[in-house]
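Presented below is the structure to which this report refers.
Only one protein chain is missing; all other protein chains are in place.
Chain nomenclature is as follows: A and B, assigned in order of appearance, with residue numbering initiated at 1 for each chain independently.
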Amino acid sequence: VTVAALVAITAPAIDAVVDAHAALRAKRPLVQALTNTVSSNFVANVLLSAGASPAMVDNPEEAALFAGIADGVLINLGTPTAAQVEAMRLAAAAAQKGGKPWVLDPIAAGGLPWRGQVAAELLKFKPAAVRGNASEIIGLAGLGGGARGVDSSASPEAAVPAAVDLLAHARAVSASGPVDHVVGHIDGRTVLVKIGGGSALLPRVTATGCALGALVAAYMAVAPDSLTGLVSAHVHFSVAAELAEAVASRPGSFAAAFIDALDAVDENSLRSRAKIQPAVLIE
Amino acid sequence: VTVAALVAITAPAIDAVVDAHAALRAKRPLVQALTNTVSSNFVANVLLSAGASPAMVDNPEEAALFAGIADGVLINLGTPTAAQVEAMRLAAAAAQKGGKPWVLDPIAAGGLPWRGQVAAELLKFKPAAVRGNASEIIGLAGLGGGARGVDSSASPEAAVPAAVDLLAHARAVSASGPVDHVVGHIDGRTVLVKIGGGSALLPRVTATGCALGALVAAYMAVAPDSLTGLVSAHVHFSVAAELAEAVASRPGSFAAAFIDALDAVDENSLRSRAKIQPAVLIE
Partner (left out) sequence: VTVAALVAITAPAIDAVVDAHAALRAKRPLVQALTNTVSSNFVANVLLSAGASPAMVDNPEEAALFAGIADGVLINLGTPTAAQVEAMRLAAAAAQKGGKPWVLDPIAAGGLPWRGQVAAELLKFKPAAVRGNASEIIGLAGLGGGARGVDSSASPEAAVPAAVDLLAHARAVSASGPVDHVVGHIDGRTVLVKIGGGSALLPRVTATGCALGALVAAYMAVAPDSLTGLVSAHVHFSVAAELAEAVASRPGSFAAAFIDALDAVDENSLRSRAKIQPAVLIE
């Protein structure tokens, strides 16, 4: 590894995140979300507050057409129906064809064979990013034929090998948790970026992971590369969670405060609160 | 125009709105909402807080039967599925046949051909009101064969000609925005009523437009005429938004404060805060 490479891999650091955040606010990307019924309202409000524009067009009749209109697409496997799955295939194919970034959130794909098959098919349409909790990342990677199974108590650190495996399909992959683990490429090298912060209240509110996936799709539409977009979404989310935790101590009030905080996040709070560890090379 | 007519067209003024609000609270109309997945929870809470009773019966097996039980029906095209669209046709037909007022919220109907066709068919069942943002009203009117297209940056004022065109199908039509523009009939004359107020935070919360459509359906069930019902719903909504903005400055806390405020709105707040401009004749 050369000195230049070592310097290079300290990116995406805070400057890149601040730039991506400014681009999000300036461009207000339109995100098409094909997501689960539990999350749809919260996902839309998270996108609106963070600075994007949501549209939940998820039927087979319109999904492909709308993927051509949207700036980014989220596909979340939380509560798939047969019709929604058909829409997901059409939207992912249209996004790939149209050069639009799309994000896969493979909820429970490793543990439930029917949706696991759906997830495996969707990977062929080359998502810009995959975001899940550690178990989901491990489970999704296992669908590719690897030996890894599902472990619901997995830590994000334990999911890194699976995340790297998924880089065969996606340009960047993250495993959420107390410390988010993000993998992607810088100058052709595979790197790992860890992001701390956040709040223990996040997993006490339903659909926060889903909403992060949607925010990833928004950042993918404005960031210069997939790794920067994925890291920026995680940082925006984590800083907002910290701001919310400062004013709310239980899940109901935290949920409202978190929506407020996604709106309140600005360059100052990003610079003062972001906990991005320097990128490290992965062989 | 005679003096009597000039006096007449100053209605529906605040007295009529206050009466409609009192009727809403007294009768608690049952509103059947066939709406999108993003909005269903928020729509139900808005109806409950404002003083109505919600029921989301939206499958083809029960939609027509329930339209005969409900006092008003909302049909919102936000996230239509094939089955829900069939239910919408059945509910609209049953509402028309049973003399129940129903409201069309034509989300994105002008921009997406599949739902545009659905919206055009639904207009045949003669809604009591159509409510949309300016682009949606222009888009819906354009489906009728007119030359108007979709312009996502349209102002409510620009939507007035389209709204008037839609009076061929609906008894009253509104285009929401910073100043809501409502058209309908008084004594056989076509008039325009503008309603100010509201809050810049309303469009920062998802499904507020959908919820306004549902509130229109509730008011249609208790108001003496469609224009009064439509204006009253807009005024109740705008006054509540002002009250909420006084205690909340960001979207998450605003959403909860807005639900509180819909409940808090009373004759005093309506009289002191309503911003209804005198009706003007349209040729």
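In this section, a contact is a pair of C-beta atoms (placed from the backbone, for glycine too) under 8 Å apart; a residue touches a chain by one contact, two chains touch by 3 or more.
Please read these numbers as outputs of a predicted model, since none were measured by experiment.
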Contact partner of the left-out chain, one of B:P54, B:P127, B:P156 or B:G177: B:P54
Sole residue of A:K124, A:R204 or A:R271 that reaches the chain not shown, by the stated touch rule: A:R204
Residues from chain A at the interface with the omitted partner, ascending: 36-39, 41-42, 78-82, 108, 111-115, 204-207, 250-253, 255-256
Sites on chain B contacted by the missing partner chain, in the whole complex: 37, 40-41, 44-45, 48-49, 54-59, 61-62, 65-66, 69, 83, 255-261, 263-264
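The rule we apply is simple: only the chains that are shown with their structure count from here on.
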Interchain centroid distance [CA atoms averaged], chain A/chain B, Å: 36
